[in-house]
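Note that one protein chain is taken out, while the other chains of the complex remain in position.
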C-alpha cells in the first residue's frame, strides 16, 4: 500500500510519520510497544512525571522508546500555571536531552483544556529559553496565531477534551486555524476513532497526536494500525482535490449510450 | 502497512478488498486503470449502457477490467421501472457472463434515489430468475430487511445522493440497517472523501462502493489510494473497540507520580 | 406576541395551528388536557385502540377532545400490514365520524419505522375508499412523492424513530421532500425538544406532529408551551429570508465612523 512521502517538518526536522502517539493510558509496556510499532509513529510524548526511577531502568519506558527508535517529545502534563510548566520543561530538557517540549498548561481538571493566558506566558518564556515549543492550545484561531507569532514551532489545537473521544467538536475552527498560521497544525486531543483522524487531516492539519484512542481501545494494536491508515488516508485525500458537495445528485454514468430496450 | 485479512464474502465468494469501485465519471480509460490499481479494489461496477461497440474492442473497458483482474458487477443504472431493470439485468448477464447484478431502480433524475416499490418488485423477479442481487437501496432499515428477506445477497444503502459528496447524511439509519440484516451492508453513493468511507466502515458496513469521489477528484489516483487506506482504517477501527464518548476529559497521564516542584 | 396568520390547509380545511399533538404517553387525562391547551393545537391524533369503553364515557378521552374543541385525526398505530391498517381506518371512520386518517403501517417494533411497500398499498386502498389520507412515511423523497401522486392529502415523514427524541436525523431528505411534493409536509416523529420543531419548520415543513416530546417531558405543559413558540418561530423564520452562511465574519458595525482615539 502506498505510503506518504511528503514529510512532516517541525523546526527543520523531518519526521517519517504524521501520527504522534501519547504514551499515557497503556495497560503495560508491552502493549505500548506493540501500539508504537503498529502506528509507525516517529515521535511519542512522555510526561515528565512518568519518568521515575522505574522508567529509567533497563526494560523501562525510556529503554522501550530507544528500542523503538522514535523521537521523544516531553510534555508538561498536569501543570496549571506558566511557572510550573516552565519548571517542568526545564527538568524535561535535562532528563531527555532534548529542547523540544509539548507545552501543556491546563485550566481545570474536569476539561483539561488549556488556560490561554498562562499558556501564552509559558510559551513566551520557553521560546526565550531556547526551546522548540509545541503548545497544546484551544481551537481558537486568534490564540493559535498569537502562539505562532511568538515563535512556537507548531500549534496543537484540541479537537475535544483529552480522552473524551468526541472527535473534532468544531471543524470550522480547525479550518480557520489552518488559514492563519504558517507553522504545522497538529490536532491534539479528542480523537476517538479512525474517521476522526482522517477528518483532522482533511481539514488541513499536518499531523495528529493521540493517546487514549489507542491505548485504551479494547485492541490497542488494531486501533494503532487503524490510525496509521486513517492519517495516511486523510493526508492523501486532502491533497487529492475532493469533489464539491452538491444538493442534488450527479449521475456517474452519463445518460448517453443507454441501451434501447 | 498491515492489510485486512478478513475477507468480504458475498454469496459465498470472497473478495480481497472491501472497496468496490464504480467506473463512471473517469476522464479516460488510463485514468480509470490507474484508479483501479491504486484502490486495490477486487470488483468494479459497469453500467450496461457503457458497453457499446467500443467497450468490447481491444483496449476498451472490458479489456481493461480483464487486465486488472477484477470482478465485474454489472449495474442497471438509468432504469426507472422494475420491468426495465429486469430487462437490463438479463442483457447484462449475457454480456458479462455473470449472474451478479447491482440493481438500481431510480425514482427521479434529480436525486437518483431508489424507488422502494419498484426496487422490491425487480429484486423479487431477479432473485426468482437466479441472479445474485445486490440492490442499491435507500437508508431505510425496514426496506433493507425486506430486501434481505426476499433473498438479496447484500444491501447497498445510499449515504447520500449519487455524486453529491455529502457523505453519510443519516448515520443512525446505517447503524439500524446493520442491526437488522444478516447479509453484507455496502455503503453505496454519497461518499465525498476518505473520512466518509472510514465512517461507513465504523458504522458497521462491510464494504463501500464509490465512483465519483475518486473518478472526479482532481487527482483520482491519489484519492483512490486515500480510499483504500480509509476503508482499511475504518474496518480495523470497527473491530478494535473504540473508547466511549465522554462529556468531560479523562487524563491519559495519571496524577500520581507528579514531580514535586 | 404576534401569532401566525397564514393557515395550514389540508384537503381544503384550514387549521388554526401548525402543531399537531399525539395523545399517547400522557400520564393522565388532566395532564393531556393541560398540554393540549398549552400547545394551542387544533388537531390531535388518537389511536383507535385507545378508544375502548372507558374512552367513550363522560370524562373520557373523547369527551376531553370535544371539550378542547380540537379536531380528531384517528391513526392506525400498531398495524403491520396494509390489510390491517385499512381495517382499522374503516373502524376509525365509524368511531370518530371522520374520513381523515393518519395512516401508519409499521415495519418492525424496534424502530417503528414505516414499511414502504405496505404503506403504499394501504394508501392506494384508502384513497380509493374516499379517505383523506395522511401517511406517516420514511424521509425518502421518492416514496413521499409517490404517496402524494397517488392522492394523499399530506405526507408525514419521520424525523427519527417514534419516541427517540433524536430530532431530525436527515435534514437533507426533509428539504428534498419539500421540493418534490405539493401537498403539506408534516414532520412526524423524532422531535425531542423545541429547537427540533423550529428546525423542521425552517426546513420547509408546513407543520409538526409530536407526542412523546410533550407527554413524557418532565413538565408536559411547559414543553407544550415551548413547542407552540418553536413552531411559530420556525415558520416565521422560514418566511423571513435568513442570512446566508459565511465562512468568515461580517461586521455588523461598519468600520467607517470609528472614533479617532
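Each chain carries a letter (A, B and C) given by its place in the written order, and its residues are counted from 1.
Please note the rule applied: a residue touches a chain if its C-beta (ideal position, glycine included) is under 8 Å from a C-beta of that chain, and two chains touch if they have at least 3 such contacts.
Note that the structure is predicted; figures quoted are calculated from it, not measured.
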Contacting the left-out chain in the complete assembly, out of A:16, A:37, A:98 or A:170: A:170
Contact with the hidden chain (one of C:82, C:116, C:183 or C:198): C:198
Contacts of chain C with the absent chain, listed as residue ranges: 1-3, 22, 24-25, 38, 40, 47-50, 52, 77-78, 84, 87-88, 91, 109-113, 161-166, 192-199, 202, 211-213, 215-220, 222-223, 225-230, 232-237, 239-259, 261
Chain A residues that touch the omitted chain in the full complex: 107-108, 110-111, 113-117, 120, 138-143, 145-146, 160, 166, 169-170, 172-173, 176, 180
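Everything below uses one rule, namely that only the chains that are shown with their structure count from here on.
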Interchain centroid distance [CA atoms averaged], chain A/chain C, Å: 46
For chain A, residues contacting two or more additional chains: 247
